[in-house]
Structures are given as C-alpha cells and as structure tokens.
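Shown here: the complex without one of its protein chains, the others still in place.
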Amino acid sequence: MAKTDIGPPHYSKFLPPIIKENYGKWAYHEIVKPGVLKHVSESGAELYSVRVGSCRLASVDFIRQVCEIADKYSDGYLRWTSRHNIEFLLSDASKVDPLIAELKEKGFNVGGTGNALTNIIHTQGWVHCHSAATDASGIVKAVMDELYEHFENMDLPAKLKISLACCLNMCGAVHCSDIAILGIHRKPPKIDDENVNKMCEIPTVIASCPTAAIKPNPKAKSVTVNEERCMYCGNCFTMCPAMPIADPKNDGVALLIGGKVSNARTAPMFSRLAVPYLPNNPPRWPEVTGTIKKIVDLWIANARKGERVGEWINRIGWEKFFEMAEIPFTDKHIDDFIFSVPTFRTTTNFKW
Amino acid sequence: MAKTDIGPPHYSKFLPPIIKENYGKWAYHEIVKPGVLKHVSESGAELYSVRVGSCRLASVDFIRQVCEIADKYSDGYLRWTSRHNIEFLLSDASKVDPLIAELKEKGFNVGGTGNALTNIIHTQGWVHCHSAATDASGIVKAVMDELYEHFENMDLPAKLKISLACCLNMCGAVHCSDIAILGIHRKPPKIDDENVNKMCEIPTVIASCPTAAIKPNPKAKSVTVNEERCMYCGNCFTMCPAMPIADPKNDGVALLIGGKVSNARTAPMFSRLAVPYLPNNPPRWPEVTGTIKKIVDLWIANARKGERVGEWINRIGWEKFFEMAEIPFTDKHIDDFIFSVPTFRTTTNFKW
Amino acid sequence: MADIKTPLLDELEKGPWMSFVTQLKELAKKKPMVRDVLGLLETSYEEKRGHWKHGGIVGVQGYGGGVIGRYTDIPDKFPEVTEFHTMRINQPSGWFYTTDALRQLCDLWDKWGSGLTNFHGSTGDIILLGTTTENLQPAFDEFSEAGWDLGGSGSDLRTPSCCCGPARCEYACIDTLDICYELTMAYQDELHRPMWPYKFKIKISGCANDCVAAIARADLSIIGTWRDAMKVDSAKVKEYADAGMDIQAEVVEKCPTDACSWDGSEFKVNNEDCVRCMHCINKMPKALRPGDDRGATILIGGKATILQSAFLSWVIVPFMKMEPPYDEIKELLENIWEWWDEHGKMRERVGELIYRLGMRNFLKAVGLEPVPQMVYQPRANPYFFWWPEEVED
Partner (left out) sequence: MADIKTPLLDELEKGPWMSFVTQLKELAKKKPMVRDVLGLLETSYEEKRGHWKHGGIVGVQGYGGGVIGRYTDIPDKFPEVTEFHTMRINQPSGWFYTTDALRQLCDLWDKWGSGLTNFHGSTGDIILLGTTTENLQPAFDEFSEAGWDLGGSGSDLRTPSCCCGPARCEYACIDTLDICYELTMAYQDELHRPMWPYKFKIKISGCANDCVAAIARADLSIIGTWRDAMKVDSAKVKEYADAGMDIQAEVVEKCPTDACSWDGSEFKVNNEDCVRCMHCINKMPKALRPGDDRGATILIGGKATILQSAFLSWVIVPFMKMEPPYDEIKELLENIWEWWDEHGKMRERVGELIYRLGMRNFLKAVGLEPVPQMVYQPRANPYFFWWPEEVED
C-alpha cells in the first residue's frame, strides 16, 4: 500500500538558487513595467518575476507548454500566485524582454501587477459543481476580455480584484472583492417527496437551512419549505439531491462590489450588493460584462488616486453611487439577515 | 364625569409675546456667558434665556419659588429644557444680570450652555421604581457636585452629556450619552416557585427574557432559569414579582461612555461599556464619581477642540483609551449579544 | 408627626448642586407621605436596595394608561406609601409654561398628591409622583377641569415631545411645536387606550442637532432638514475668523463629507456633498443658515435596550414636507401602526418587528419605495428574496 500522510513536498526543493540565497533578505521591489516585478536583495541580487495570466481551468498540455518556456528562460523555476497567475522567476535580467516577446507571440497575457486588474478568482461552475447557478470559466473569460486593457496597463486608481463564485457557498473570496460576480437561484427548491424520503436525512436537511425555512412533513416522510423565508441558497440541495433548485429561467448572476481584503489604509471590507440579478446569457453574458464595465469606468473617472472601489464609494456615499451608476435601488439591497440593523442609516446625514 | 381626551393645553398659551412675534424668525444666537443665550430675530428683537439647573425630583414648593422669580424677571414666562433645566425667558436685557444675581443668592445653579456639562438625564431609582438596581437622584447629585465647575464654565472640549438609568430598561438616553451611569444586577433572579405559580403568567415570563434563559418547570408549575444564559436584566421580575432580583451585595453601577445623539459631524453613536461594575456605595457613591472624574479629566487633557468623548476615543482607538484610563479590559467588554460580530476587530490595524 | 432621622441622605445636602433632599425634607414637614418617602429612601440607602413593587392595575375611568401603580413592600414601616402611584400629565409642546399654569398644577398636586414631581419625565410628561388609588379619579377630574390631560403609558402611543424649535431656535426647519400638538390631538385615543403590542414613541426635532434625542429614543423620529442650498454669508464667516475662530480646523476639517471650504474670504458649500449635519452652521450661526426648501426626514425604530438591545432609528423617508394638517405623516403613522399591530408579538417594538420580518415587508406594507438613504451600505450577504411576481414560473 502507498504511504499516507507524507504531506506536500518541502518548498525548499522548488526555490531557485537566487531565492535560497536571499531568503528573507529582500530589501525592496520595483514594478519595472506591467507584469514585471524586480525584487532587490540586501546583497544586491536582483530577482525578476514575470507575471502571466492563466485560465485556471488548465490542461496538462498547457502546463507542459509553460514548463518549456520556464526551462528556456527561468532555469525551470516558476510559481503560481494566490490569484492563479503564473510567475516566471528570472535571475538574469537580460532574459526578461526575450521571455515577454515569446510569451506574447504565443498568445500569453502579460500583466496583472500594480494598479491593474489581475486574474479573476473563480470556482467550478458548470464544468464540475452540482451546485452552480451559473458557469464560472465562461463569464470569467468574457469579463477578462472586456476589461483586458486594464490587465495590461497599470492605469487604474488602485488594484482591481474581481472574483466569481457560482453559488451562495461562495468558494473563493467573492465576499471581499472589489467586484464580485455571484451565481444565484431565485426560486425555492422543488421537493420530490418520494426521494427525500429515500435519499435524505431529514434532520440534516432541516439544519442546513440558514433561514429555518424547512419544516418536517411527517405525513409524506419528507419536508416542506416555507417559501416566504427561502432565499434560494441551495444548501438543502447539497444535503438532499431530492430538492433540486436549478432553474434555467430564473438562475443568473448578482453583482456585489466594494470589498477588499488588505489592511492597507482601511480595514478589510465586505462586498455589498449592487445589482441583485442579471440573466444567465451564455456564452458571453453581455449584461454582466456590460454592467461591470460601466462600474469600472465610473470608478476610474471618479476615484482619487489610490482609492479602491469600496474606499471610493465610502467616501462619496452609496446613495451617490447608485445615482451615478444609474442602478435601481430595490428592497433586495436592504439587509434583512442577522446583522441587518447595524447597516441601517441611523442618522439624517445623507446626500440627496 | 370629567372630560377625557382633551389633550395638553395649546402651546401658544404659554409663549411670551416676544416669541409669538418672532416665531420662526430667529436669525442667530450667541452665548453671552455661561447660562445665558441671546437669540436675535430677523426683526432685531432680542430674547434672553437664562438657564438654571434643577434637580428633576422637584417639590411643588420649589416650583412655586421658581414661579416667583419668573414673575419678577420674565413676566411669568419660562420653560423646561429636554434635559430638565429651567430657562427663564426675558425680553428685557437689563434684567438678565439682576436675575442671575438673585438666582445665585438663592442657591440656584446657572450654567449648562455651550461646551459645558449640562444636567444629568435620569430616572426614578429607589425613590419610585420597583426595578431599580441603584438610586438615581442621589448619584446624580454626587456626580454634579463632583463636576460642578464644568456646569458653570464652558471650558470643555465639547458638550458633555451624562445620563443615568437605574436598570437595564434604560429609561432615558443612557444608551447614547457621553457618559452613562447604569444600575445593574449581577445575579440571576431567585425563583419563588409557589408564588410564580400563583402570581405570574408563565408564557409571558418566558417571553420576557432576552436571552431565552427561562424554561418552564412543569413539575413545580413554575419556571427555571438557566443561570449560564441569564444576564440579570430583571425583565422577568417586572413580569413576575415572584422572581426577585435585587441583591444588596451584588447590585451596583456600570459606566458606558462615548455615545452621542446629534448628527453634527458624526452620526449618532451608542455608549459603550467602559467599567462593568462599581459598587453601590450610598450616599455619595465615591467610586462612581471618582471614575467619572478621571475619565472626564482624561478627555479634557487629550481631546481636540470640538471632540465629543466618543469622537475623541474613536480617533485614538479604544485600546489607547483603556490604556490611558488605566481601566482593566475584561471579557465583559466584548459583545456577545445579537450584533456582536460587527464589533469584532476584523483587521490587524490596532495599536499596541 | 414623629421626626425621622436621615443621616445618610443628609450627606446629599452638601455640595454646590441643588439638593433634592433639602426639597424632600421641606415638603416632609407638611406631607406625611413625603416623610415616609424620605424614611423609605433612607432605608434603601442603608440596605442598598429598593422597596417598591408592582401591584394591581390602577387608573382613571375611560383611560387605559397614564397612571403607574406603585406600592412599597414594607408598608408596616412606611404606611403612608402603601400606595404611591404616579400620574403622567401631558406636557405642553416644548415645555413652555406661564407661572399661572404652573401654580395651578402645583395647587392641584398639593391637594391630591404628595406634592412631589418630576419636571419632567424622560418621555416628556409632567410626572406627578405619589398618590393613592382613591385620589386618582378626583385628581384627574380636577386636572381635566383645569385643562390638563393624562399622558401615555402601557402598550400605547406615548406622549409625543419636541424641541423648542421655531419658538426659540433659528435652526428649526419645521414647526416642531405645532406638529407635536397636532399629532398628540389627532391620536388621543391611541395615547390613552393601550391596544398595541408595546409602546410607541414619537419625538420631533427641528434640525439634525436632535435636541430631544429622537433618534435614540423614539420609535418614530421627525427631524427637520432642507433640500436646497445652504445660505452662506461669507462676510460674517470672516467676522468669526477675525474674532479668533480657526475656520479650517474647527469647521472645514470637521465636515464629514469635505463639503465646505474657506479660503480666507469665501466660504463655499458644495451642496451636493453636504449632508446637512449642522456642524458648520452650529459653529457660525450668524453666517450660515439652512436653505428654504424645508421639511423633515422621517426615521423609524429607535428604542432602549429591551429585548433585542437598543436600536437607533433609521431613515425611512429622506424628505417629507411638513405642513398642516400634516396628512402625509399621519397616513404613514397609521399604516405603520396597522402593520405593527397585525404582526407584532407582545412586547415587540416596531423596530424589532422590522428586524424580524425585514425592511422589504415593512416598506411594502406601508407603501414606501426603497431608497439608498435608508442604509449606510447595502447588504453584504446574498440572502435576498424575490417576490413571486418578479420571477418566471
């Protein structure tokens, strides 16, 4: 039998010599140009990282292709970032430009550094997950195409972090992104009493519901859903396949915006509901890409230098944001979950 | 039978002629000196209001004495403020100083305007309420004596609003005061099963508990209290006299600070727990007056001009406040009620 | 009348602030009831606990509230306060009085009660402290005769109150006194005959300074504001500056939205950014004034701590014109009460009901459009609901 619990390989195996020598001794960095970071050590050593976009849903052939390039330019050393970009790690400055030339020639995307749009964190979507209310890779591709110039240039007011999760489980960091794309259902699950009885543990199903909308239905040895309390999270479906919630006519996408994770300047913030629903319109989701583009353009035009989306909106006020973005404000925007009250405006201080 | 539903007398009956003539036409005001407001009308008319402290627990004889003075100086016109001060309303500027002289001679307190300490909003205490965990009028007197100079002078960084409530019902505005004095119990109610059975409606008693600590006790036809969940609010006692909660050894006072009501500059804010417990030590509650004095002095020494207590603390951070005030920080300071999570520090941004 | 010793309370006759003990002692000389209050209080000071209890419901004919029953738990020691009920008398708008009116109140209370009062109660009423069950009705009859009525108590509308407003304040954007009076008169039934899940309070402030603490203490807050441009007299700003005010530090830098600026000769307000917080006006009342298009912001849900912890009231109508007969606010109030009365659980304030059922249900029921002014920020969670008519079958 194979060995268990060996854990991951030790990271030191994968560090290039320049990193081993200067581990913990980096003195400062510069962004030489979009996609190129230069880290300088106390020893004077210089490390160049060339950042390349990647569709996270990658084939082994793609990875092999990347390896070929790494062998040629970075002595076979490379890494992935926390946002699924690839970084080639070069100790030889003279190889940077040739690398970029070859990358561009082969259709790779170089950029994502500094005040730019970087790769979109996303999840499985219709490619693998049972719970998805929308696709992941497809919208991501469409949005990156739409905003592509901002990946290649560093001309934004601040970093722009977009994320996508295909259902309310929110795998990833959508709840704290500058712009979050979220797959949503809009109708309660349908209950297939017979199969609930057969396939599901009723107490677990009941406990899975965040709004306590599910009650036992002893007669049918099944459950009922209080439709007024159900907000379509799909948690019951995960626990009980006999409560399907997918619905082509009503599933779609919500946009939440203004979140951030870093502690720089302001504390981390949640993304907040901007657009409650946009339709699933494959293959290119034009309503989604269009709305995001509009919001990004508005931010670019109005934010002060250095202001993340949420910092900008907090300065001008959400009421101004909705007006400027021409997004209708609805009852859905007003919180009614556990921590709703602290979001209510308990002051007369607001703008017209 | 007497007429019912006649409502209060129409206010116009009580307005002095100068007010009737300039109703809605006031142009600006000045604080001539502590306790004296001068309101100037668009017509040029000048109204002088002389503000006088009052112990709110007033006898008819005291009111008659006030009436005498009003007849002499303000043509019989006067009012009370929303914080229980008295204001003599003078249209004759020349009477202001003589009025003040007579007031001072008779032991009245003139002041409470501008950046001063004003009267303490308070409640019944041991003088009338069954629910009180401390007295009201007594502590108020002791605190006003201790801080009296600030009532007479306008030398504070900003207005100082102190309030007292003698139990968790918080009659008054303690929940939004610069400094709130709050009577608290510290042990669960004792249950007198026999009388619960006789005197109380059990479902009402159960529903009265904010932490759902009360469960039926069908055997004894009474209730039980889950002592781990009880936070001694006394609500059950109000519903059920057979659950007494008063306890001379453990009752006392908590201090909450940093609240405000006005929308000026910053939105209204709740007062927040500074000192969880100080003993009931009548007649002058030295621990309470001493701690309040210390906090006020710290505020005076450190706040910028115009900063209310809470605005000052928000600027420096609560961690600094606790350090500077040398007040121990305990598990009681950390919220564990419904809206606790939004108060947790979800950032690495804090001071040592 | 036996003399009583109050060594502990006597300590509270010292010091510069007016002493309630002195007043009690004076009154005790002629009023046995007050002598027993003093004795009872001294006992409480010795024992560190109160000596009052609830008892049977007391009141006057035709009213469900306005009286708070109170009994001592040691009537043997202090028989005069065996019964010691409170009457709440509805104060006039803005707490303006003439000495005649006050003397009338004093005389009546001397006759029918202890002679002890609170000027005023925290809700705003004239609190008459201490009388017997027997005296309640005759006392009420004479108060009514003299033109005074009871205020609220119990699960009903409580006595509305308001700041001095246009009577004495240049900031008032609405006629607080008149609104307070008109609403009080319009809802006498709601005020006097408890019938709701719990209490309901209305407070009215003429501007955002909120001098009656409405946002903190009222289920429904009416707060004056304006919609057009602030009125600015830069010459007068200069006078303040010349008199020593550091306009930049004390005014401009404290503006919450960076909406004003001062260059030494012109004070500019960017009215689009101004949130009418009143701060700059407060600092320079001679130079700055609210605009002309005035009305009120309506907020809901303020309350103290029981049961779900204290709430501050929040915006439900950013701007409402406030002109007699105030039909718009009356209609809104009635819609609110209807919904709350139907759905509220016992001892559930309207703010708590909204918390439980959600703003969406509240807004739909009372007929208000959602606007971003209602929230600091939109929701962060994705748990929002769709009405059946918004989705396809």
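Which chain is which? They are A, B and C, in the order written, and residues in each are numbered from 1.
Criterion: a contact is a pair of C-beta atoms (placed from the backbone, for glycine too) under 8 Å apart; a residue touches a chain by one contact, two chains touch by 3 or more.
The shown structure was predicted, so the numbers you read here are calculated from the model rather than taken from an experiment.
Within the full complex, the chain left out of the display contacts the shown chains A, B, C. Between the chain not shown and the residues A:Ile100, A:Ala173 or A:Leu278, the one that touches is A:Ala173.
Taking the complete complex into account, A:Ile19 is the one of A:Ile19, A:Leu99 or A:Leu156 that touches the chain left out.
On the side of chain B, the interface with the absent chain consists of residues 168, 170, 175, 182, 184, 186-187, 210-211, 228, 230-233, 249-250, 254, 256, 270-274, 276, 317-319, 321-322, 329-337, 340-341, 343-352, using the contact rule stated above.
Interface residues of chain A with the unshown chain, by the touch rule above, are 1-11, 13-15, 19, 23-24, 26-29, 39, 47, 49, 53-64, 66-68, 70-71, 76-82, 84, 89, 107-109, 121, 123, 125-132, 135, 137-138, 141-142, 144-145, 148, 151, 168-176, 204, 207-208, 210, 233, 235, 238, 241, 246-248, 251, 259, 261-266, 268, 270, 280, 282-284, 305-306, 337-339.
Chain C residues in contact with the hidden partner, per the touch definition given at the top, are 305, 309-310, 380-383.
As a working rule, only the chains that are shown with their structure count from here on.
The chain with its CA mean position farthest from that of chain B is A. Comparing chain pairs A-C and B-C, the larger number of C-beta contacts belongs to B-C. Averaged Cα coordinates give chain A a centre that lies 48 Å from the centre of chain C. Looking at chain A, one finds that residues 341, 346-349 touch two or more other chains. Touching two or more other chains at once are residues 208, 210, 215, 256, 277, 312 of chain C.
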